[in-house]
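Only one protein chain is missing; all other protein chains are in place.
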Amino acid sequence: MEKGGRSYLGVEIKRPRVAFFELSSCEGCQLQILNNEASLLSFLSLVEIVNFREAMSIRSDDYEIAFVEGSVTRADEEERLKRIRKRAGVLVALGSCACFGGVNQLKNRFNDLEWVKHEVYGDHPVETREVQPLSAFVEVDLSIYGCPVKKEEVEQIVTNLVLGKSVDHPRYPVCMECTAKGNTCLFELGEPCLGPITRAGCDSWCPDNRMGCWGCRGPADEANIIQFREVIRKHNIPEEVMLDRMECFGGFRHILKEMKGKQDKGQME
Amino acid sequence: MKLTCDISVKHLTRVEGHGNIEICIKDGQVEKASWDVVETPRFFEAMLVGKRYENAPYICGRICGICSIGHTLASIRAVERAFAMTPSAQTEKLRLLLKHMETLQSHILHLYFLAAPDFLNATSVLELIEPHPEEVQRAARIKLLANDGADLIGGRRLHPTRTVVGGFTMLPDRSALASLERRLQAVIPDLKQAAELFASFTIPDFNRETEWVSLKGEGSYPFIGGQLISSDGVVKGEDEYLAMTNEYMVDHSTSKWSRLSRKSMAVGALARVNNNSSFLHPLAGEIAALLGLTGLTHNPYMNSIAQLVESVHVVEDSLLLIGELLGSPWQEARQIVTPREGSGVGAVEVPRGILYHYYSFDSSGRITKADCVIPTSQNNANIHYDLHELAAVMADQGKDDREIRRLAEMLVRAYDPCISCSVH
Amino acid sequence: MLFRVFVKKELETLYEILAVNHVVGPTSRGMAKRGKELFAFDYLYDFQDLRLDFTTTTHSLKPFVLPFQETLSSFIIEDGSWEKHVDLNIYKQHVFFGVHACDINALNKLDKVLSEQAYPDPFYTGKRRNMFIIGIDCHPQPFCFCRSMGTDTVLHGFDMYLTDLGDSYFVEIQSARAWDILQQIPTAEPDEEDHRRFVETVEARNREFSCQVDTSDLTKILDLEFQSPVWEEWGKQCLSCGTCANVCPTCYCYGVSEHVDLDLQGASKIRQLYSCNLIDFAEVAGGHNFRPDSSSRLKYRYYHKHRGFQEAFEESLCVGCGRCGQACLAGITVPDVIASVRGQEEENE
Partner (left out) sequence: MNKLEFVDVMPSQGKFMRKTDLTSFEYSYQAEITSVYPLTATEKLYQIRIIDTGLRQSFNFQPGQFVMLELPGIGEGPFSISSSPTRHGDIELCIRAVGNLTHFLDRVPRGTVVGISGPFGTGFPVEKMEGSDVLLIAGGLGIVPLRAPLFAVLENRSRYKRIDIIYGARKPSELLFTYQHQMWRQFDINLDIIVDEGDADWTGPVGRITEILEKRIEVSSGNLSRKTFAIVCGPPVMFKFVCNMLIDAGLPMQKIFVSLERRMHCGRGKCCRCNIGATYTCLSGPVFDYWEVMNMKEAI
């Protein structure tokens, strides 16, 4: 494919230079992109990858779109992130770690960071701090949710980005996608599921496999938490199970904080 | 000629995670040669404390994107052993099959995307697309098959959705399983071609005597659970994993180090082949012989070759497993879990070596203590000492900077380190 | 209308005769937690899987005529110009073996909008034209209120309709195709005894209905109670998740989105069924939302089904199958909502 780019309906489309970076993460989201066996070539003709440590040795600091995976857990990561932000025209938070802190932020629930360090490393000194999503430090232009991200969705998002189309996430919850598939609702089977309050877009990945949703995409717009608690209660599922899941990826952290605040004030029944 | 050089590779590429190589040679003497893991730690062991048991496999799978299936399975095994549960034969077969899919996909990813560019003078697989289209397509084909297989059994190729304590949430579609079988059969010629390709590469000639640690085969090539063995003759039970790993911290690395009978040890494909080659399936055995993998091999660069041999082995083994699974009707997918107080260890051979998860629970099934020992942390010390020795040999041979750097990078890559895993 | 009877064991022959086509029928999906059996319509490959004794299915037949996602058109893009292709996705004849009256009525209602109005939808119509429907008498469930909606019997829209008389089936034949097919199995003209048993069976079934909705003057009452505070209450419970619309046999609204292929050489226009309870259902570009809160959206759903459709077609867009109430995790059911709007909550508790 020619370097210069092409046009779509008469509008010139540039082939942007794209870089991938990772902070604290499992690198699974990047792997999802490498896992595009069938469409990798089209992907490469759409964008020019100039930095992808997991797959290539050459690196460049000249890029337009930066995909950043992972959350920030150390000062050096914050600096790296800020440097990336300066260079990138568009900064994309790739995956739930980058968007919300991901599983990494589970350690934040211990108030005592020293205990956390000691639990894993004993007396050996290690540096770490409260886990934060990218948005705590820099402006994020676009979030791609999911743990892991869904490659079909990433492809669509990248295509839209290149075309200058806006990227719209579904605003409704996972149930919409799940019931559309004709699945049997997991609550019928006695399983917990965060589908009713979690943002859709994953195509009900987990419920399709009879695993209740864990909320990796964070809350849907207008997630009705009060009613959802009622649902959990009615189905005799321990509230702890719901809280474990809401806590898992960090997407619900604001809501949990609010719930906790209310509880502390004794406002909840 | 007295050689002097200063090599510093900050964030080695084409490996999973962040690690640095430093080599400093002055007048032919190696002053410093080290392998430093600088990945940020994530503290999974702490995260788990206080969580109910079903969180363990779900969260721990996220230690690593490449071997998430292995982590999930090790975690499940630890929980099940703590609760004194025995998985059904069907569950065991499905888990092993799922494990094979991960092994195949990870090995192919490493062989073609991470290692092969070094032998073909390229910086990335992207550069191989034009000169070697069939090879790249072949790699993509095998990887796709392995990924599809993982989707079919585990629900998702990474961070699987169907694997839970007690079994599976859902069983694969039988006709899809049959078609996986056909695709696996069809991939054998591809693997033979891959073997030919790797046979044409010049594997650097470098040997350092090493203690190889793996699961101990009992009648078959081991992947999930069983006794632990080292090539120096140590044999221990699964629960005694701590005595096999002896983790300790060093200053320049955020990942822990390990040792057994010597100052360092190694795990991984080469360790497994070294310790269990008699259990390889016929074609895998043939290919091992063809590629010069016989007897105890102490050349770490041969780890890639061992991965290739294992790729063939897992395909052969998967065919047998699918045959057995399709030979009988589906049984119950999932057992009921009854938590109890206790602790358990799960040892699983993941692509990069032996992985241990350990948890202890209170009577309601909440985790009171967790420990995960990852293959790469078991290898770190060995990589480090290998680098030192390599630098010394190179300095003796008067190799230039570039060559030393190339071989050093290749050496680390040969171990296929999984760094974010190791600093979980 | 023509009637026949045939002995039960001939049902399998009938199935085998029709099995050369795609056969869709009720089949078991295992047990729910509360010990009740779950059923679904699905493709059948074996007579043994056909469960004519099914209670109800969680999902209706809708996906077979209005798939959740459907490509309306695709484009080949070549630089400045493009070409549009429309594939109606009409597949071969399907036999629907074992459909209750409510679901046949639901299809008839969908026809009104999708096939019989201006701009008939060829995607839907094409599938509708290629259906062979075998109806079967139902077993009323505690949540079925089809009798209130006048959809407990069906007058047209099927090929044959079976009523279980114990050792034989009583068949009502509505199409020549059905007649021809029945020629291939031994059937008999129903005699006096069959007539008597048929009437008895129907009466016994009618006695089983327990759930009711008062629909008298409902359109007026809905208008009068447009500002009623009960809507707020229901709105608070609604999860805005769209489940009710997905399981409903008559909800048909959708959204259209366009996608460009990764290689920029093709594009497609896809429609996806939507739900009026989803937050952005009525939001327009720029952010104005005509129904920003869940209560106004939920109200609209009832308003459309029980008032608007009534106004347009003199019937309600609800067949009283009760699926939405069963599937709703918040437990919002049509009988409860309508009773509350009428100010009759207590009676229904």
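The letters A, B and C name the chains in turn, as written, and every chain counts its residues from 1.
We take it that a residue touches a chain if its C-beta (ideal position, glycine included) is under 8 Å from a C-beta of that chain, and two chains touch if they have at least 3 such contacts.
On a predicted model such as this, the values are computed, not experimentally measured, just so you know.
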| item | value |
| --- | --- |
| Visible chains in contact with the missing one | A, C |
| Selected residue (touches chain absent from view) among C:3, C:47, C:75 or C:179 | C:75 |
| Options C:24, C:38, C:99 or C:114, residue touching the unrepresented chain | C:114 |
| Full-complex contact with the absent chain, from A:9, A:113 or A:237 | A:9 |
| Chain A residues touching the omitted chain (full complex) | 8-11, 163-166, 168 |
| Where the missing chain touches chain C, by residue | 17-18, 20-21, 72-73, 75, 77, 80-82, 84, 86, 88, 90, 92-93, 95, 113-123, 125-126, 129-130, 132, 177, 181, 184, 223, 226, 252-261, 266-269, 271, 274, 276, 281-286, 288, 290-291, 296, 300, 303-304, 307-309, 311-312, 317 |
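Rule of thumb we're sticking to: only the chains that are shown with their structure count from here on.
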| item | value |
| --- | --- |
| Whole-Å gap separating chain A and chain C, where each centre is the average of the chain's CA atoms | 37 |
| Rounded Å distance between chain B and chain C, as computed from the means of their C-alpha atoms | 51 |
| Approximate Å spacing (C-alpha centroids) for the pair chain A, chain B | 26 |
| Of all residues in chain A, those that touch chain C in their complex | 6-10, 13, 39, 42-43, 45-46, 155-156, 158-160, 163, 165, 171-173, 175-176, 179-182, 184-185, 187-190, 195-197, 220-222, 224, 226-228, 230-231, 234 |
| Interfacial residue positions of chain B with respect to chain A in the complex | 11, 13-17, 39-47, 49, 51-52, 55, 58-59, 62-66, 68, 109, 113-114, 117, 123-126, 129, 140-141, 143-144, 147, 155-159, 161-162, 164, 169-170, 249, 254, 420-421 |
| Residue numbers on chain C that touch chain A, as the complex places them | 29-30, 32-33, 38, 40, 58-59, 63, 68-69, 77, 79-80, 82, 236-243, 246-247, 259-264, 272-273, 275, 278-280, 294, 327, 329-331 |
